[in-house]
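One chain of protein is taken out of this complex; the other chains stay put.
Lettered A, B and C in written order, each chain numbered from 1.
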Amino acid sequence: MRFFSDNAAPVHPKVMEAIAAANRIDTAYDGDEWSRKLDGAFSDLFGKQVRAFWVTTGTAANCIALAALCPPYRGILCHMDAHIEVDEAGAPGFFTGGAKLALLEGAGAKISVDAARTACDLIRKDVHQVQPAALSITNATEYGLVYTPDETAALGDLCRARGLGFHVDGARFANAVASLGCSPADLSWKAGVDALSFGFVKNGGLSAEVLIFFRTDLAAASHYRRKRGGHLLSKGRYLAAQILAMLEGEVWLRNARAANEAAARLAAAAGAGRLLLPVQVNEVFVRVSADEAAALRAKGFDFYDWGPGEARLVTSWDSDPAAVDALAAAIRAL
Amino acid sequence: MRFFSDNAAPVHPKVMEAIAAANRIDTAYDGDEWSRKLDGAFSDLFGKQVRAFWVTTGTAANCIALAALCPPYRGILCHMDAHIEVDEAGAPGFFTGGAKLALLEGAGAKISVDAARTACDLIRKDVHQVQPAALSITNATEYGLVYTPDETAALGDLCRARGLGFHVDGARFANAVASLGCSPADLSWKAGVDALSFGFVKNGGLSAEVLIFFRTDLAAASHYRRKRGGHLLSKGRYLAAQILAMLEGEVWLRNARAANEAAARLAAAAGAGRLLLPVQVNEVFVRVSADEAAALRAKGFDFYDWGPGEARLVTSWDSDPAAVDALAAAIRAL
Amino acid sequence: MRFFSDNAAPVHPKVMEAIAAANRIDTAYDGDEWSRKLDGAFSDLFGKQVRAFWVTTGTAANCIALAALCPPYRGILCHMDAHIEVDEAGAPGFFTGGAKLALLEGAGAKISVDAARTACDLIRKDVHQVQPAALSITNATEYGLVYTPDETAALGDLCRARGLGFHVDGARFANAVASLGCSPADLSWKAGVDALSFGFVKNGGLSAEVLIFFRTDLAAASHYRRKRGGHLLSKGRYLAAQILAMLEGEVWLRNARAANEAAARLAAAAGAGRLLLPVQVNEVFVRVSADEAAALRAKGFDFYDWGPGEARLVTSWDSDPAAVDALAAAIRAL
Partner (left out) sequence: MRFFSDNAAPVHPKVMEAIAAANRIDTAYDGDEWSRKLDGAFSDLFGKQVRAFWVTTGTAANCIALAALCPPYRGILCHMDAHIEVDEAGAPGFFTGGAKLALLEGAGAKISVDAARTACDLIRKDVHQVQPAALSITNATEYGLVYTPDETAALGDLCRARGLGFHVDGARFANAVASLGCSPADLSWKAGVDALSFGFVKNGGLSAEVLIFFRTDLAAASHYRRKRGGHLLSKGRYLAAQILAMLEGEVWLRNARAANEAAARLAAAAGAGRLLLPVQVNEVFVRVSADEAAALRAKGFDFYDWGPGEARLVTSWDSDPAAVDALAAAIRAL
């Protein structure tokens, strides 16, 4: 009964079927019939002409986007707990050619407009300091909080006012959309977002994430950056097919809802007293003593410690209701 | 009846089965049970302790290897027709941080020891010129020629004498091994090779190539470079499983033999008069006039033109014997 | 009466004479008779075999050193107010190929051993986080504090224990040596320092700083990095001559003492109540209201505001005693 990461979850059967169905000869790279459908499929989903690139990791999606938005000699504002800062081994520095991440604080890995504005104001406007070129947020955040459409739009307004590009790391974008009940457009281009890393792997995919450019002028260079980063797979049809399968019948949204609902059941079991943060998507951060954590593990539940007296429980699209109920009961029984 | 690229071929059934069999929960990244077997599996295959990294493209394998062998301020000797020079969108410059490719000539994209030695000698040993740090060859070459174990070892000797690292782009390494009837060790570490990009995708895989380090001291940094390049997939088990399936029962070798044999049949049909180069693996370069090429296409054969009056025919692991025979007959009939 | 920066000071007459004396034909780059003396001159000064490279800026010295100590995929621990972080426009990211600066806190831009140790401990030892490769401190710090030989050695011990390279940005190294009354060796290699940016420009030079490698194995690559960074001047003799003139008769030390003493007089005038930090070298940070600052400026004193109610006064090798006395009197009269 594993609750340590949605990356550990298996692949959704529809995705497996789609991979099997793509197993025939076609044009290499992204010239195949599946890959050629991506722009259209995502333009439909977002209600706007977009450009969509498959890649195999969130790190690649994030960093190709950041390189499109930020030249080597400028910087990217992000949260100090952002995945791009703490979990990508310096990939933003690699892809951008040495651009700097300027780190902001904020509870639950969430950036407020005030924090972003203040950070901009504190940078001297001279040649000695790195000037920001972009803002990157994660929605849902690394701590499971969501930015609402209004909050996102307020950041988008700041970006426009300050001449910053706006990127969203959406490794759990589906979970955020499902949680908020809004449209994908509300959380992206309608709120001023220029580029979105739209995650599918944590949500039931095998190896395909999608980088969406709402500013389609950024696509041409990114096409080369993807190739140059070693991310243009020769049999790209097996990636595109995964994505199309996730879009078909809204598998992506249903999966995200399932994961969110499982987390909500755990949150209800934990109660406000144990929760470190509100539970808005599929991550539950709880206060548990070392003894309590050991007791849960003794019952067969696997999860990460998140600091002294804290644990992270992550649900996923396939979380077994029985296991969720069992964990909920075990938490209640602590 | 497509003969334009082995990248267009479908995935081998054993690989598809292995992906399906891996579809259960496990540790993320490369901590899963399949990924943890790779070092051992390739150490067995090569008869030597090696370190093996899955990646999704030959470009990633090549360039992580080159970055391990060459610092940003030095250079890599390679053929002017090498894939790393003409088909990777500048990825070596990206991964190495700006190292330079120094280009050598040679028929059929093959580098002679003399050419490599002369290139070294012509570089002034001063701070104004980029000093070489590595040699990279492709075996089989981009034009379908193989380096024998002796030829490879002679280049390996030169590398040791000049303090150069030695990399082999083995996108068609399996085809070279099959063609030569030697062991994988004979074409690699026994000949002084430090790092090998061992290709599986052209040969029946879906999305997994393997980077092998015979110099295991190069592995630690490469672990970080893979992550930093966005190449550490979170569900790595589906890559490792592909590779293990290709090794099991020597699928990799049988597939390569099948592709080579199909090419040999086409070569025999073409005859020495039409062949631009000897056919040693699964690529056949033939002289055909524009009219002849059109005639072949009219019969349903698809392939690339390779210059005025030249065409490239590529066979693959799944080349349909009937289609091969038909193409052979059509060539004979020209 | 300018107190805003030691960079604004003129060039010492001995340096000007040396430049004039070097104005004859000689070998280009660093093959001339002056440049060839640098290794010996600094080996004598430090009592140890060192390698010494002239460069034209502290940024170049710092960043060539950092690139020698840190590969692109690792990081450098430094203070959040370090010059390399806030005043070099991202140059460390450029020279290292994207390495990351990990920022530490500490009063007066000074890093304690505990802070450095804690920072190391907090980095997860996995492939997802950037692992540190070096520590960089500034001595004297950007806020005019010095690290004693013992404090430096304690950091040096930590570096050795954790496998970190140790760099000192010594833009005001001369001032630190003068303030502490120790030997240059005590503040550098005897304390475990691997590379030192030894500043001369703020201290009376025209355009020559020196990068010293105590670990001489780092010199070979740095020779190429200097050239590749566009920092190998063709008429290098005019740089080397400046440096030799500063070493001759200990001009560097006498200049630093003069600047420190001028600052001490200002500090005494300000008194403990106005001082934000102890004055140990040639920078004086004082509390002054906006009206007080205006009053000083009305009397002809020029300096930088350093935040609300704070000002920075910088003395230099040529600070006019009369102007210093006048400023001291004006501060007392506030």
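By definition in this document, a contact is a pair of C-beta atoms (placed from the backbone, for glycine too) under 8 Å apart; a residue touches a chain by one contact, two chains touch by 3 or more.
Every value quoted in this text rests on a predicted model; they were computed, and no experiment measured them.
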Sole touch to the unshown chain from C:228, C:257, C:274 or C:312: residue C:228
Given C:57, C:175 or C:255, the correct residue touching the omitted chain is C:57
Interface residues of chain C toward the undisplayed chain are 2, 5, 7-11, 16, 19-20, 23-29, 55-61, 63-64, 88-91, 94-95, 201-202, 206-207, 224, 227-235, 238-239
Where chain B meets the left-out chain, the residues are 72-75, 86-90, 93-94, 96-101, 103, 127-130
On chain A, the omitted chain is touched by residues 29, 71-74, 97-98, 127-128, 131, 221, 223-228, 232
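In this text, only the chains that are shown with their structure count from here on.
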Computed over C-alpha atoms, the centroid farthest from that of chain B is that of chain C
Rounded to the nearest Å, the gap between Cα centres of chain B and chain C is 50
Chain A to chain B, mean C-alpha position gap in Å, rounds to 34
Expected list for chain C, residues touching two or more other chains, is 72-74, 97-98, 127-128
